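Omission of a single protein chain aside, the complex is shown with its protein chains in their original locations.
Residue numbering begins at 1 within each chain, and the chains themselves are lettered A, B and C in the order written.
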Amino acid sequence: MSIEKGKISSQQLLFLIAGFVHGSVLLIDFTVGITEHQTWMVILAGLVITVPVIVSYVALAKRFPGMNLVQINDMVYGRFLGKIISIYYIFFFMMTLSFNIRDVGELYITFLMQDTPFIFLLIVFTATCAFAVAKGVEVLARTSHLFVVTGLFAIISTFILLIDQMDFSNFLPLFELPFIKIFQGIHIVSVIPFGETVVFLMIMGCLNKTEHAVKNTLSGLLVGAVSLFIVAIRNTAVLGRTQTIWTSASFQSIRLINIGTVLTRMDFLIGIAQTILMFLKCSIFLYVTVVAISQLFGLKSYLPLVLPLAGIEVILAATVFQSPVDHATITQNAGIIYSVPLIFVFPPLSLLIAKIRGLPKPERGKGT
Amino acid sequence: MGKKMNFRIMKLIICFFMLPVLSGCLGARQINDLEIVIGMGVDKEEESGNVLLTAQVVKVDMSGGGAANARGGGGEDSEGYWNVSSKGKSIFEAVRQITHKTGNRLFISHNQAVIFGNDVATEGLQAYIDFFLRAHEMRPTALILVSEKKASEVLDAKPETEKYPAMNIAKLVKTYGFTSHFYEVNMEDFASCMMSDTMAPLAPLVSIVQENDCKEIYISGMAAFKNGKMVGTLNHDEARGVLWVLGKVKSGVIIVPSPNKQGEAILEIIKAKSKVKPGIKDGKIVMHIEIKNEVSLSEQTTTEKLATIEALEKIQEATSEVIRQEVMAAFEKSKDLKADIFGFGEMLHKKYSKEWKSIKDNWDEIYPTIELNIDIESKIIKTDLLKKPVSQNKEEK
Amino acid sequence: MKIIRYFSLRNKYMNQAEPDEKDSEPISPDLEKNLEVIKGILHESSDVTIHEFNFGPERKYKGALIFINSITDKEEIHKNILQPLMYDVLLLSNNMDMDFTDIDTIRMNLISMTDNLKVTMLNDLLDSLLAGAAILLINGSREALAIKSIKIKSRSIEEPGTEAVVRGPREGFVENINENIALIRRKIKDTDLCVEKFVIGEKSKTDVCIVYLKSVANPKVVEEIRTRLKRIKTESILESGYIEQFIDDNPYSVFPTVSNSEKPDKVTAKILEGRVAVLVDGTPFVLVVPMVFIESFQSVEDYYARPFFASVIRLIRFMSFIISTLGPAIYVALTVFHQELIPTRLLISIAEGRERVPFPAIMEAFLMLFAFDLLREAGVRLPKPVGQTVGIVGAIVLGEASVQAGLISPIMVIVVSATAIASFAVPAQTDSGTLLRYLYLTLAGIAGGFGIILGLLATLMHLASLRSFGTPYLWPVVPLDLTGLKDVFIRMPIWTISKRPSAITRHDSDPYKQSPDLMPSPYKNDSDDSR
Partner (left out) sequence: MIYLLLIYACIFIINVPGLVKRKEWRELAVFSIFYVIAFALGLMYVLDKPIPSPMKGLQHLIVDILGIEYPQG
């Protein structure tokens, strides 16, 4: 008996995943600091690594139709151990949600609106996400294709506008960086944009038809990955060496658009597109956290928990880091290491155990 | 489930709209309390050694009411701008010091150009450029210029056709294509050149020409920098040599002696492309530079009939020769300035990254030993309206 | 205190049984007694005529005729009721021994009007009397005869005031419900067209009819409307607006989920698409349910004009809705929060314009918007000629004088007048447009561009969750139905739109309304003699 009654079609799942991965278009700047002009390679490698993992997510969800992650954990790992793993997941959801909300705040604090108080931006943004979550996952799924279209339009239009300033020789010293940096880059990319799709294990429960869920999930992932790839190429081609010194490389390359006296100040429009995409991502994260917690406590509906959790997330986002530098360094080291087991180990493991124990047995299905 | 769901969402909506109202309008800045800065000049005070910053601020005239009469109003009493200046240990401190005079903070997002004084340039720009890259209001597409003497003088020169000097400077630089004796360098280009340890960034050089009582601005060439310090200047021809190599020549005039050596043929550059391929042959660095350009005969002072195939071919060789001289002049100048203004170092780095590790440390010694092999192919594509010159001497008719 | 009284009132009203019969005693055979009772109930109102007469052979039978002369057709009553009773009966051969005390014999042989029914209870008699029937009472019979002879002068069919059209039929609905149904019947001559009648309102007893095509309309929607109409227990229904608010899907939403129109061709087009029309007696405005957000951007004329022009006009309509809601908000956000986005020269001229304006930008915007709404309302309320002058004079004087006096900056006047013009382009959404305009302006004043974005996202989420009688409100765009998209942002040529809107029509009906290959092309007969 899962909490979420809403049903989403697998095509909507495609757009949800594409919009979700789009959400972190500005975030690959983490890796730009480390893997200067080889970011595009790192993205491809990251994609290749996460594809099998995501296929395992879909297989797990298909094996337990109509059940979200917390219920699956309970069934596979038994009551006690399942609860602990679920709490670990919930911690991951809450932390990543606070990172994303903080990213939106930082985007506005450093680039667009400098002297508004930080906490005010977070409150208003989280309130909107809470409002969207209160409407239910169906509404988010139905409108997700609009978000994906805006995202793609923003990325492709900036790419075209910057073509004449692109100097493709910036890619040239191909394999120059030491392998440890490349490995860290791949690790970051495979966790932040792609690995976070582990949250969809919570949402895949309410798929009405699951026959080509795998195809849709992968194509959604592909759309997200292609847009990240385009942004990486654009940044490296336009900025070349100076890519590493800016806090956000893609934002800086957008500020360089200068065609005629009209199309010069595009950074605000791209900031808007970025906020819209982050809205989708944060709403999905908030929805997932709320459903996971209410499923853990065995509630009938997740609605009462939306606002208190939003309150917690706002304060968490405001206090988790002091500055963008703090944010970048910690996420690049501890942030991605602690989420490795969640993304790469537990889902395939529970799939394996489910296969061995031949779950889901109907009679023993005593999920909460 | 539906009924109370709606009711709860309704309350949620009210709460959502309640939130922002509580916090009032923070971070709002009305247009009137904005000091719109359109040009900045950075100088160094000799005695105290701290930074003298002059900011050209738009003076919104008080007559108000629509832009039409504003222009009229601006004419008679004083210019529409005001050069405010202040001192400080760093640029940011100087920017904030200005608020003692103007009352509200400088709004530097519309800054067209940053002009560095000669003393600041020679001392080294690292210390000064950081603010202009880091400030969130600063556009990376703002232009960088170096003034021969003091930057504040450049901002004071009152232009004839344009209302604000800074706008005038920006227009001068942006329309470099007509003569291509220098090229537009914005903040980001300058920063990327400064970052690479072998490249020598260039910036247009502004000088003031005193002509019958009023001062006029004149871009007299480019200034070359080596790790942030200005090491020398290039005149127009040398600067154009660099442009030929970088392929940034848009248009311009080439004066070539006519085949029979009495008078010249003047050609207009229509299009120019260049391709540079670095090569290392038995330890010696050779730069193959291939320049293709199209020119048109726009004037001739000789009376010779140039519109024949042989004459045109001879002129084409002569143009290639002139271009070669310009490029070699630029190369010679960069050799004695010991500054890699063409960016050969970066090209080598990209192509031969392994050998580059060894060359990189003693690049200053290796750079003069580089050998250029330039092949130029110029084509005369049209001779405009005239086929034959008006005054043709008798024997050749 | 108020809340408790509200709850007690609600409970009393909820569990009230069907309204009990007032005085439902039967009609007595004695004519005099009946007349006394009826006179008592009708308190001798002046427009009720009671005419007693004798009839039948040797005038021995006594009868009485009661009718309200203001709403009935007197000539018809005299010609078709009184005359046969009082005179023609004598022409019959007097040997016919008809028992004139039996109402049926009179109904069968004498009355020549068709629409009559026998009435036995007194309150039915009164109902039909008030509904415009003439009541015939016979001394000695327990039943009375109610003969429908209503005749109310109704307005002639004119061009509707609200929806003027350049091309297309000029006729509009009128107040009389029967004529409205006639207008629809004339356009859909199909046996499938069903008309169901309801009487709503204790006092007003207004006729409400729902009209739909049985083969196409979604039975669940029709059922839903019936239940909602039956649930309305109110005293009076004077205009379709009452019904609209009673059967609304989301009472708390700013956006209308029930569309109304005055043009028969628009309503018939919607009925043919599977929607249900609700006609209310006494108002030319017909409701059509379910409504989709895109409908307010589609005008009837789009389908009569050629596709390219119609598509451009529709895109302009979308643009104008965006300008009308976001115009002032974006201007305020740009000038107050994000000055770096404005090109330099424009920024300088705005600064010059705003030099002498005392208010902050958001106060200035509110003032101008309030003035504009005031002007629009004044223009509508005043009689036609004066209204227009108020509109024009107000706009010019207010705009110019306030700029001269330095209260408002010239650019703000331009922005607000552009918003004003834009808001007229989408008539169906003017009410929600105005509210949204104020909402976004507040958000822009508080959080600038960020506020506007979040406001837009919240509105999108609210719209996406709205449902109008089961159909998602943003139907072709949010649940993304590609065939439906043909007629949304642009209007594809009419021969390509071969399917009915899938979210509205019933699912088991044939989706095609015309054959898909109707591409018009010149007739190429094989004996083509083109040389």
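General observations
The working rule: a contact is a pair of C-beta atoms (placed from the backbone, for glycine too) under 8 Å apart; a residue touches a chain by one contact, two chains touch by 3 or more.
Please read these numbers as outputs of a predicted model, since none were measured by experiment.
In the complete complex, the hidden chain is touched by one of A:Leu44, A:Ile87 or A:Ile119, namely A:Ile119.
For the chain left out of this panel, the touching residue among A:Ile84, A:Ile337 or A:Leu352 is A:Ile337.
The chain not displayed touches chain A at residues 33-34, 91, 95, 119, 123, 180-181, 184, 293-294, 297-301, 303-305, 307-309, 311-312, 315-316, 318-321, 329-330, 332-335, 337-338.
What we mean here is this: only the chains that are shown with their structure count from here on.
Remark: among chain pairs B-C and A-C, B-C carries the greater number of C-beta contacts. If you average the Cα atoms of chain A and of chain B, the two centres end up 41 Å apart.
Inter-chain centre distance (chain B to chain C, centres taken as mean C-alpha positions): 67 Å. Averaged C-alpha coordinates put the centre of chain A at 48 Å from the centre of chain C. Within chain A, residues 113, 116, 120, 124, 127-128, 131, 135, 264-265 each touch two or more of the remaining chains. Looking at chain C, one finds that residues 337, 340, 447-448, 451, 458, 462, 465 touch two or more other chains. Taken in their complex, chain B has these residues touching chain A: 1, 5, 8-9, 12-13, 15-16, 19-20, 23, 26-27, 29, 133, 136-137, 139-141, 188, 191-192, 195-196, 347, 349-351, 353.
Residue ranges of chain A in contact with chain C, taken from their complex: 11, 108, 112-113, 116, 120-121, 124-125, 127-128, 131-132, 135-136, 139-140, 142-143, 145-146, 261-262, 264-265, 268, 271-272, 275-276, 279.
Looking at the complex, you find that chain C touches chain B at residues 250, 252, 335-337, 339-340, 344, 347-357, 360-362, 403-404, 406, 410, 439, 442-443, 445-448, 451, 458, 462, 465.
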